[in-house]
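Only a single protein chain was left out; the remaining protein chains are all shown in position.
Let's turn to chain A:
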Amino acid sequence: MIYPWILKQRGILGMNKRNIDYISRYNPRRLYPLVDDKLQSKLLAEEANIPVPELITTLKSQHDVAYLKNKLEGCSGFAIKPAKGSGGKGIMVLSRVDEQHFSKSSGQVVGLQDLQRHASNILAGLYSLGGAPDVAIIERLIEFNPLFKSFSHEGVPDIRVIIFKGFPVMAMMRLATRDSDGKANLHQGAIGVGLDIATGKPLHAVQHGKSILTHPDTGQALSELKVDHWQELLTLAASCYEMSGLGYLGADIVLDNTRGPMLLELNARPGLSIQVANGVGLLHRLKPIEKIDRSILNRDAAARVAFAQDAFASDSLIEDRI
């Protein structure tokens, strides 16, 4: 147990404070559909020239499911996901084996029928909030950097950046493990690696709330994690503020081998585990931004990133502590 005054002293943001003082104050309710619906946010991002994984097709009615095979013609690897899903639910990553068969990242082979059933479940609203009817999105697979191979079990590692009033305030990389079943959610056992805002270098890593130094499945030392295109990635994240209008935002970004950073999805209610991964409280970074004056607030994304990198640079990288 940790005493509440120590939490406060460390600047840890709690669930109640996040809901009242940040989400409900800075995120107008009417903007939620933009981020809760991945299809909408994708189209919005394309409009704002923010790179996103290429959309192959969408399935909007049960009728479309029958034509799934035609729609996937000539496509080698793809991800199928519900537009209104949350927490990574219902996402299936597949590579093509032949006309009728696909292979999951775990190597498990699924038939066209299984895929159609999955799509049909998505449309029925199995994975959407409150069971509302949904749309299935099929997008081209990210070609992720082979460097990450040893850092992640199955899933593609993604980078979560918290953006407050347009400033990137905290970032972490999420690495799937066998425990998390290839998923990137910390509460399911994925690893969270806090990243230094200034350099993108790893600060601290946790799994199940405990500090770790190596990936439990591959034995890879996490201190060797290196995120390319860091500047570009932060600028992309920061520009999600203008695009969505949300003041308190989580952006999930993936690094494509050829196209660089791409926006995967936005989250209007980002979780608090990022603090544990970074070993730092969010309040120490949110509070100064709330006090910032207008002249800095009104600068463009690149300038806001520069400000954040200067203000939130960390001096205790993971490699220094080993």
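As a working rule, a contact is a pair of C-beta atoms (placed from the backbone, for glycine too) under 8 Å apart; a residue touches a chain by one contact, two chains touch by 3 or more; residues count from 1.
Keep in mind that, in the parts below, contacts and distances are computed from a predicted model.
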Have a look at "Gonadoliberin III-related protein", "CRISPR-associated endonuclease Cas1", "4Fe-4S binding protein" or "ABC transporter permease subunit" and point out the UniProt protein name belonging to the hidden chain. "Gonadoliberin III-related protein"
Given A:Pro53, A:Pro157, A:Gly200 or A:Gly281, the residue that touches the chain left out of view is A:Gly281
For the chain not shown, which residue from A:Lys69, A:Arg117 or A:Lys149 touches it across the whole complex? A:Arg117
State which residues belonging to chain A touch the missing partner chain. 1-4, 6-8, 10, 12, 14-17, 20-21, 25, 28, 89, 117, 120-121, 124-126, 131, 187-188, 206, 209-211, 275-276, 279, 281
